[in-house]
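Below is one structure, written out as structure tokens; comments come after it.
Note that one protein chain of the assembly has been removed; the remaining protein chains are unaltered in position.
By written order: A and B. Residues from 1 in each chain.
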Amino acid sequence: MPDPRFFDRLGPFALREVASVAEAALTADANSDQQFEDVAPLGTAGPKHISFLDNPKYLGAFRKTQAGACFVSPDHAKQVPKGCIAIITPTPYRAFARAAGMYYPLGQLIDMPSGGNPIDPTARLGRDCTIGAGTVIGPNVEIGESTRIGPNVFIERGVVIGRDCIIHDSVTVSHALIGDRVELHSGVRIGQDGFGFAQDPPGYVSVPQLGRVIIGDDVKIGANTTVDRGAGPDTRIGDHCRIDNLVQIAHNVELGRGCVLAAQVGISGSTKIGDYVVMGGQVGIAGHLSVASGVTLAGKSGVTHDLREPGAYGGFPAIPIREWRTQVVRLRRLTKKREMNDG
Amino acid sequence: MPDPRFFDRLGPFALREVASVAEAALTADANSDQQFEDVAPLGTAGPKHISFLDNPKYLGAFRKTQAGACFVSPDHAKQVPKGCIAIITPTPYRAFARAAGMYYPLGQLIDMPSGGNPIDPTARLGRDCTIGAGTVIGPNVEIGESTRIGPNVFIERGVVIGRDCIIHDSVTVSHALIGDRVELHSGVRIGQDGFGFAQDPPGYVSVPQLGRVIIGDDVKIGANTTVDRGAGPDTRIGDHCRIDNLVQIAHNVELGRGCVLAAQVGISGSTKIGDYVVMGGQVGIAGHLSVASGVTLAGKSGVTHDLREPGAYGGFPAIPIREWRTQVVRLRRLTKKREMNDG
Partner (left out) sequence: MPDPRFFDRLGPFALREVASVAEAALTADANSDQQFEDVAPLGTAGPKHISFLDNPKYLGAFRKTQAGACFVSPDHAKQVPKGCIAIITPTPYRAFARAAGMYYPLGQLIDMPSGGNPIDPTARLGRDCTIGAGTVIGPNVEIGESTRIGPNVFIERGVVIGRDCIIHDSVTVSHALIGDRVELHSGVRIGQDGFGFAQDPPGYVSVPQLGRVIIGDDVKIGANTTVDRGAGPDTRIGDHCRIDNLVQIAHNVELGRGCVLAAQVGISGSTKIGDYVVMGGQVGIAGHLSVASGVTLAGKSGVTHDLREPGAYGGFPAIPIREWRTQVVRLRRLTKKREMNDG
């Protein structure tokens, strides 16, 4: 279940209410008065939780789910496991998004310190912390010893920051657990909700992003870089990672230990990066991929498929760098030859 | 004429003064004492306005302009329409930039709240608004009911924000009209002047950017994203658009309804995007293009020409995605073959 340090849950709600907000249908035999306490993925949901099946690749998990109720399309309604109530809708992901929004409404996202103080009285600051002017620290924040925070920073409720960190000015941190000796440069944004939504014509409905950002020890993050919190799982940045300016790390991304990301790199959602992976500037990596430990990506390369072997890669789509260099040379030669032939 | 909520106009100025600042020449018969009130494009200028002809593709508009005076090159001076005074210069755009700077000096850009208050007394906040510590709200700002604004935000003079919006911390908004249920994440910058200037050796002279940013309802904009205001026309973001982190939207860009822009996308000036266009991460689109409704652009693709048909595109320059995929495969195969032949 979502970390209560960061998320307040409303409810419980009766199945009838949930189905109504989600614009989904109950079968005649469903107990529409039954109360549900939370939403959860198929794999972790329990009897008091509502889940969903959208992508048929999760049919296996669906058949074994402990969820008490589940949004499903009419096609799959009959396959609902025993003890689980089918809530029927042609758009299960959208229905789930709406139901999740009942339990975790988006409007709660900015929790200010109480009583007009810049630092909430429930925040716990370690010995020898320094806090700059204009910095706002929300409820239940914990900051370790000797951590220094510049001016005009916003640390939102429940965030934990370790010791001997340097948080420069104008940084935002929410929904995050941060290790020791971490440095966040000016303008870094950690923990905002990622790019998660379902089609809900004429627009979209946001899927509440219920994960966190977990940052290890000895990590440095460059100016104006953004790290979204997880959608349900967490976004993770391993110990000793070095991330340059203007980098984008999407929700659920995992970086192993000691990765080095040069400026303007972008990593799309749910991609897993191994240890000591090095990326040149402006590299882009598509979502839901794996990149093996020890991979090096030349600047501006674009990764569109898993990279399972360590080594150097380049180009777009990224291929082994030696092959890419050959391609560049040959393409140029080929073009010139044909120019002569045509000329 | 520019929206007076955002722009103070100086003047009027005598034609003589304008010509002098613009380093342009008047013909002997011009009434150099005539007073002019404003600058305007050829199509919308009236008798009290000064316009310019730089790009010959606007000769048609030039011949029909109602402008009272117009910067033109010596070549076109004779074609000036009746009732319009020719102001002659070899560099009409530069001259116009300098004249525009007389009416709209750049130094006025930061309007602070009066009396040392963080919130100007003329600002109108709707019921149940919350405003974070350190947030500064300029004169004549209007904010709708139940809108929540985080700490350390700067809302500049005249901005209108609808109801039920969430403006996270450290956001800047100027020269903008924003709808309802809009969410701006931390570090978003809306309304700064775009990249508009004329050569003015040894450097450049800024062309005052006199448009606005118009944002529809139900729009979400990601952390540290930048949206420049229009140069004269407005920059427009349609209802239900979803824009991710670190995206750049240049001046005069128009996004239709429900567009989805992943992180680090950049759209150059004056490009028009249809409805429900989807862009992967790091996509770049050149300026002055049109992209049809229903286009999907693969991550990292670069659009260099109009895309008139809906469908999926990829690569750089972007082509239909099926063709691009074929190209990638064949290029790789070709390279390998030739390697063998050479080897």
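Everything that follows uses one rule, which is that a residue touches a chain if its C-beta (ideal position, glycine included) is under 8 Å from a C-beta of that chain, and two chains touch if they have at least 3 such contacts.
What you see is a predicted model, and the numbers here were worked out from it, not measured in a lab.
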| item | value |
| --- | --- |
| Contact partner of the left-out chain, one of B:31, B:79, B:130 or B:327 | B:327 |
| Identified contact with the non-displayed chain, of B:15, B:50 or B:246 | B:246 |
| Options B:187, B:216, B:258 or B:314, residue touching the unrepresented chain | B:187 |
| On chain B, residues whose C-beta touches the chain left out of the figure | 106-107, 109-110, 112-113, 116, 118, 134, 136, 152, 154, 170, 172, 187, 189, 192, 195, 197, 202-204, 206, 224, 226, 228, 246, 248, 250, 264, 266, 268, 282, 284, 286, 302, 304, 316-317, 319, 323, 326-327, 330-331, 334 |
| Missing-chain contacts mapped onto chain A | 130, 132-134, 148, 150-152, 164, 166, 168-170, 183, 185-187, 218, 220, 222-224, 239-240, 242, 244-246, 257-258, 260, 262-264, 280-282, 299-300, 316, 328, 331-332, 334-336, 338-339 |
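Keep this in mind: only the chains that are shown with their structure count from here on.
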| item | value |
| --- | --- |
| Computed distance of Cα centres, chain B from chain A, in Å | 31 |
